[in-house]
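With one protein chain held back, the other chains of the complex are shown just where they sit.
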Amino acid sequence: MAKIAVQFTLNGSERAEFVESGSTLLSVLRDKMGDTSPKAGCRQGSCGACSVIVDGELTLACLTLAETSNGKDVRTAAGLSSGDVLHPLQRAFEEEFAAQCGFCTPGMIMAATVLLERNPNPSREDVIEAISGNICRCTGYEPIIRAVLAAARSNSVAA
Amino acid sequence: MGLTLQTCATVAEARSALKTAGSRYMGGGTLVVRAANEGDLTFSTVVRAVDPALSGVEVRDGRARIGASVTMSAILAHPELQVLAPAARAVGGPAVRNMATVGGNLFAHAPYGDFAAALLALDAVVSTEEGELPLDAFFERRDRLEGTAIVTSVAFTLPSPESFRFLKVSRVHPKGAAVLTIAADLREEAGVIASARIALGAMAAHPVRARAAEAALAGRPRTREGVADALAVALEGTDPPTDAIASAWYRREVLPVHLGRLLLS
Partner (left out) sequence: MKLAKTYFADERNDDFSEIGQPLPRTDLRGHVTGRTVYFADRTFPGMLYLKMVRSPHHHARILSIDTSEAEKHPGVVRILTAKDVPQNLYTILILIQVGPEDEHVLAEDKVRWKGEAVVAVLAETERAAQEAAAKVKVEYEVLEPVLSIEDALKPDAPIVNEHHGRNYYLYDSGECRKIRFGDVEEGFAAADHILEETYQSSPIEHAPVETTGCIVVPEANGRFTCYTNTQAMFFTLDNASIILQMPGHRLHMVGGTVGGGFGGKVDVIVEPIAILAAKLTGRPVSFIYTREEEMQISSPRAAEKIVMKDGVMRDGRIVARKVTAYVDAGAYSRHSPYGAQKAAAHFPGPYTIPNVWIDSYCVYTNRTPSSAMRGFGVTIADFALEVQMDKLARLIGMDPLEFRFINAYRDGDMKAHRQPTEGAALIECMQEASIVADWPVDERFMAMSSRVREG
């Protein structure tokens, strides 16, 4: 089976791997690059657990062929914190108990990251729309919505 | 025998690549990569064309031409296409909208294809390298065209915001696959409906026009009594699927209700 080269920036570092032709970005991140933060929940684009950010756009890694990401800037949930320092969204999710099993959490945080980068002061409806592609079966969504709004508030207080 | 991606600079190259057995054209990947993930073994080569012309949007004299690779997000961000925003917003969630293309949505099987339903209500014309084709004719030929013809753009006259209506009925809000979708362009003159174009999604294998209902609206006032005849024939020409979202019976039961609400809103 042919192997192909895949090369892109992952959370700020240049990464390159030889992978099976036709591999998805999700499998390359998880199985080749050691980043298991995006999850495989459905592999059909319905659950959002695989959400990553490619060139600033929220993207489903399970539906992206890895080679189409060549040369691009890829960000995952694992890359949000720097060492011990949590991103405001991560801190807010902790404080609001916005996770139980945690499986949807990386995807939720990615969706919220894109929202806050574009709209630092979202309304509740904006938050609901932003996470509308992410399914959670544990929390009932309210703690997650509260966490995103709290992170936005803490950002504006800090700024 | 994994999957091979062939990236072509032009549509002509892509067309040529599609001649190889077991190849399939990919827009944003939401249909094709999903199919591969789910064990569709009918293709082993995925072909895409990265010609920038496929991502262009042109609006002139009230007529829009949208490249097949334009994404739902791009439509939502385009200042001159805001009238279509309700239809573009209905497709998937935010990430799906960054990936899903206008061309791809034409090939989405029920219960998907919400944007295609909107295009059908607007009498859109589909361009392939062979020429142009009205969208309803495209749908009739879609199964044969799939994998051979490459859609390069769609064109239609932009409706006015007052006349264009769109409704997607889903079980999950705000995002969920359609129980049914209705796109309507209603033009009123002198207190009555002068013309109506109504397209239905998830009421057949592909979007269909509710032509009997359209005819029954002509010259009628937009009131409960005025639309009653149209609602009575709304199901003509439909053959709704039974799937994980809803049964054919349910779709038949609720279509007239939702159509009535959309027409009278």
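Chains here go by letter, A and B, matching the order in which they are written, and residues are numbered from 1 within each.
Just so we're on the same page, a contact is a pair of C-beta atoms (placed from the backbone, for glycine too) under 8 Å apart; a residue touches a chain by one contact, two chains touch by 3 or more.
Quick caveat: nothing in here was measured; it's all calculated off a predicted structure.
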item	value
Residue, one of A:Ala77, A:Ala111, A:Val127 or A:Ile145, that touches the chain absent here	A:Ala77
Footprint left on chain A by the chain that the document does not show	1, 20, 22, 30-31, 35-44, 46-47, 49, 76-78, 80-81, 86, 89-91, 93-94, 97, 99, 101-106, 109, 135-138
Chain not shown, touching residues in chain B	1-3, 38-39, 41, 244
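The rule is short, and it goes like this: only the chains that are shown with their structure count from here on.
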item	value
Averaged-CA centre spacing for the pair chain B and chain A, given as whole angstrom	29
Contact footprint of chain B on chain A as seen in their complex	1-2, 20-24, 43-45, 48, 51, 57-60, 62-65, 67-68, 111, 114, 128-130, 132-134
Residues of chain B defined as touching chain A within the complex	1-5, 7, 26, 28-30, 33-34, 36-38, 46, 48, 73, 92-96, 98-99, 174-175
